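Apart from one protein chain that is not included, each protein chain of the complex appears where it belongs.
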Amino acid sequence: MVLAAVLTAPNRPIELQELPEPVLEKGGLILQTIYSEVCGTDVHLLRGHLGGVPYPIIPGHFSVGRVVDIGGKVLNLDGQPIQIGSIVTFLDVNETCNSCWYCLVAKTSTRCPQRKVYGVTYSSNEGLLGGWSELIYLKPGVKVLTLPEEVTPARFIAGGCSLPTGLHAIDRAQIQIGDVVVVQGCGPVGLSVAILALLSGAGRVIVIDKYESRLAVAKSFGVDDAIAIDDQAPQQHIERVLELTDGRGADVTIEATGVPIAVKQGIAMTRDGGRYVVVGHYTNTGEILLNPHLEINLKHIEIRGTWGIDFSHFYRMIQLLKRHRDQNREIAWERVISRFYRLEEINQALADVEQGLVLKAAIQPNLF
Amino acid sequence: MVLAAVLTAPNRPIELQELPEPVLEKGGLILQTIYSEVCGTDVHLLRGHLGGVPYPIIPGHFSVGRVVDIGGKVLNLDGQPIQIGSIVTFLDVNETCNSCWYCLVAKTSTRCPQRKVYGVTYSSNEGLLGGWSELIYLKPGVKVLTLPEEVTPARFIAGGCSLPTGLHAIDRAQIQIGDVVVVQGCGPVGLSVAILALLSGAGRVIVIDKYESRLAVAKSFGVDDAIAIDDQAPQQHIERVLELTDGRGADVTIEATGVPIAVKQGIAMTRDGGRYVVVGHYTNTGEILLNPHLEINLKHIEIRGTWGIDFSHFYRMIQLLKRHRDQNREIAWERVISRFYRLEEINQALADVEQGLVLKAAIQPNLF
Amino acid sequence: MVLAAVLTAPNRPIELQELPEPVLEKGGLILQTIYSEVCGTDVHLLRGHLGGVPYPIIPGHFSVGRVVDIGGKVLNLDGQPIQIGSIVTFLDVNETCNSCWYCLVAKTSTRCPQRKVYGVTYSSNEGLLGGWSELIYLKPGVKVLTLPEEVTPARFIAGGCSLPTGLHAIDRAQIQIGDVVVVQGCGPVGLSVAILALLSGAGRVIVIDKYESRLAVAKSFGVDDAIAIDDQAPQQHIERVLELTDGRGADVTIEATGVPIAVKQGIAMTRDGGRYVVVGHYTNTGEILLNPHLEINLKHIEIRGTWGIDFSHFYRMIQLLKRHRDQNREIAWERVISRFYRLEEINQALADVEQGLVLKAAIQPNLF
Partner (left out) sequence: MVLAAVLTAPNRPIELQELPEPVLEKGGLILQTIYSEVCGTDVHLLRGHLGGVPYPIIPGHFSVGRVVDIGGKVLNLDGQPIQIGSIVTFLDVNETCNSCWYCLVAKTSTRCPQRKVYGVTYSSNEGLLGGWSELIYLKPGVKVLTLPEEVTPARFIAGGCSLPTGLHAIDRAQIQIGDVVVVQGCGPVGLSVAILALLSGAGRVIVIDKYESRLAVAKSFGVDDAIAIDDQAPQQHIERVLELTDGRGADVTIEATGVPIAVKQGIAMTRDGGRYVVVGHYTNTGEILLNPHLEINLKHIEIRGTWGIDFSHFYRMIQLLKRHRDQNREIAWERVISRFYRLEEINQALADVEQGLVLKAAIQPNLF
């Protein structure tokens, strides 16, 4: 039997359950889980904020593990067969169908209606299809990558799902060398976006958050300015951005907060003709008032939503973790992980994430 | 003395005044006005909806006239000198400065802070700087184009300021051959956008308006579907668009209404990953509620404001009027003009535009 | 047994052979061929110009047929099952792998190393995997589309592989409303490109060819100018383009000739800062001399190669054929087909294509 953490219904504590071992199909893989991320989305799952979730589920949509069994031959991207014992990761979106209008004609695969996500859209009745479990079963067709030696599992999980999500947002932002970039929110996604904006040649990166501790982390990664939101003076951070930008606002602003009013504020912080990327609203937290004349038409702005990731972001994330590990270019993603939790501590982990006590948490279901 | 129509203050009837003849500077031009447009913006000027207007003003920001005097040598785009007697037009934005950060670095000249518009941002105390006048004075530096023989003044004024505005919106929309395009609003801008969408190879062009008469005009120009808004069933036109698009919504939707709620509806009519262009909000008519999760982030949409026009849109508009005049490719823009008014009828003209009795009105200050 | 036309080796006459009926796999389809195109590429196959071709082959890479057997359930793009008796088409590129770096990271699937093409890269020993045959076997995974009622098989085959190829080239050309477009070559691809340029809102479409008959066809589809190449005055057509464009050259030039020197001439016909798309060089016909200073750097030009098509071009092609069939928008693609040949006339068909006696030829293996 396999020990797994199961969320049986919204707002219920996670239960540890003993589930049957997976039956290996041709093309499938069985992983012994090394780490699985605890993400803000998992809090939304706990609170029942997402529609269409087939509770009970095994959460954990971003994971890394060691291959313990293979159903025949499964290939890496380079055409080489994956080996037992290898440390591999997999794209959480395993069934972008490559057969529908969105995948083939619109080429917007992150909106494929058949899209499935491990740890979110599979029931635990269907198998070990989430990362908070001793074993993970990779169904045939799930896209697998062997982790390069230079990238430790801890480094990979520290990047987490927020790093490829940030990459997608940065691609949408089309930063030119010298652009002033504001990042709203310094959680895992915002921090990834800020680091990637620096890497893209931004002329100034300004981050905004309400937690001083998160701003301090961002400063330690090299952002130029870290602005704390003052609840007593809710316009003050907007004014500060305008001061820093000759009164014009940023060339590019990227929202990574999940707070509706941040969208209105972010537009106010962006210059006429600038770009505004929304990547933080992965769940419905309400509406805002917008003025189409002042905030869209006259402003000549572009507002771009960014949903999900595809394989290219996942692949490039790993390349990035590999590149920026050495002395001259080091980006110390490992520091983003506040704590590793055992499977038995999962409710504590979720509570810590919900209360903002940790920047990023990971589950370590097996002892290595 | 020169007879001109002067708007002395918001909500006051236009007065005919006798103003002094212009003093010609080196590089300036004097035109005898042939036609000057009456535009929805003029209604906003009458009602005091626009900020920073230096009343009293001579309205009329899109005009065509015959050159009656020239201050030395003034050149066309092709380097040839303009001749007395020629029929010319001029870009209403005459002082995009080409010296500021917006013009030179951001290359967003329609947001140049020094930007000036004939008929809107000049006082009548400064001279004959609007089109509702027997003469128009073109200051040195105003960008002038001689109208090609093939484009009559009536055809040019029928295109009006809505045609280059529509071109700018279409450029922002980046239509690919086969795209389904929805145009919200069938006033002069919406109609221009719909015609240009057809010309761009759209696979289907759907227009929406509350006036059946406008929809009929759009149909006569070849749009595929014309949907009337039913006040008793305010979601019905959205549902109709979804029906026409396999439930997905349009690839591109372009707003040309000036009605805030149209922006919310337009997003609902656009497919995931589509583009939504806002070009109808030239004045402040209020706010809407938007949900950043559902309507931006999850939808993976791009929303693009479009302000003003630059010289390229003005130039290309004239080329377009010239191209589509003959038997095989004819687009009968002349039909868009409902009526020509004399200068003495200006208050009637404005009232007719305000009440939607005419599609497009033009002033004819001189008898030719 | 099934009658098929087999090209056993380069420069050998095509033989009619009796081949075994296909064995239907789960997910496979058997089609009774209605039409299969004879394309310039087939001449290259005959002459041995393409590398890596596994002779003997059944040529025919663009075909339409009636479903006579189905291996279980096979779905259309809209998720509906395909029916026996339906008329369907299929993308010739059936095994873009969706698993390699080119497909997933670079998103350049037409350069996928695993890419396979019916009628080109399959041997007749592998089955009925080409269109010049009474039956075609569609392997599991081949992307199938049911032809809409409004598009007859003859109309579809008249569009042929040149129409989606032209669409891909037009996408690369990024035509703006009013652009002057030159198309070099008026064979099936050039003609498609010219029609699509007109549909895209080009301000002028100029075609160039050495055959007056082809130019006449292009004129009948509405191009503005048709220029014949004069062998006695090989620069004359370049000078004519410059005359028609105020000495500047075209905004966009698209090459569809397969003649190396056309590339040099095409750059000369393109304005500084313009775009030059190469889509006619599907086989190696030699080199040209280019001057990097004069023809690339100083000219500030973009030169874009265009290889193959993906599913989006194939899908949009059918939508296009459907849209432009009626009275007001009709594009009479049917006229492009010069002649239908029976399977027994295949060598004649190839000879006619090679000698330029027909604009487009199609094989009709069964009598309906």
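Letters A, B and C mark the chains as written, and numbering starts fresh at 1 in each.
Definition applied: contacts are C-beta pairs under 8 Å (C-beta built on N, C-alpha and C of every residue); 3 or more make two chains touch, one makes a residue touch a chain.
All values derive from a computational prediction rather than experimental measurement.
Residue C:Val278 is the one among C:Val278, C:Leu343 or C:Ala361 that touches the chain not shown.
Residue in contact with the omitted chain (choice from C:Pro10, C:Gly27, C:Gly71 or C:Pro260): C:Pro260. Check A:Gln32, A:Ser200, A:Gln265 or A:Gln364 against the missing chain and you find that the one touching it is A:Ser200. The chain not shown here is touched by just one of A:Gly178, A:Pro234 or A:Gly356, and that residue is A:Gly178.
Where chain B meets the missing chain, the touching residues are 75, 77-79, 98-101, 104-105, 107, 143, 310-312, 315-316. Think of the hidden chain as still there; on chain C it touches residues 101-102, 106, 108, 110-111, 246, 248, 251, 255, 260, 263, 271-273, 278-294, 296-308. Touching residues on chain A toward the chain that is not drawn are 78, 167, 170-171, 176-178, 196, 199-201, 203-204, 222, 246, 316, 319-320, 323, 328-329.
By definition in this document, only the chains that are shown with their structure count from here on.
The rotation relating chain B to chain C, fitted on Cα atoms, amounts to 180°, rounded to the nearest 5.
Just count the C-beta contacts per chain pair and the biggest one is A-B. Per-chain CA centroids place chain A at a distance of 42 Å from chain C. The residues of chain A that reach two or more other chains are 101, listed in rising order.
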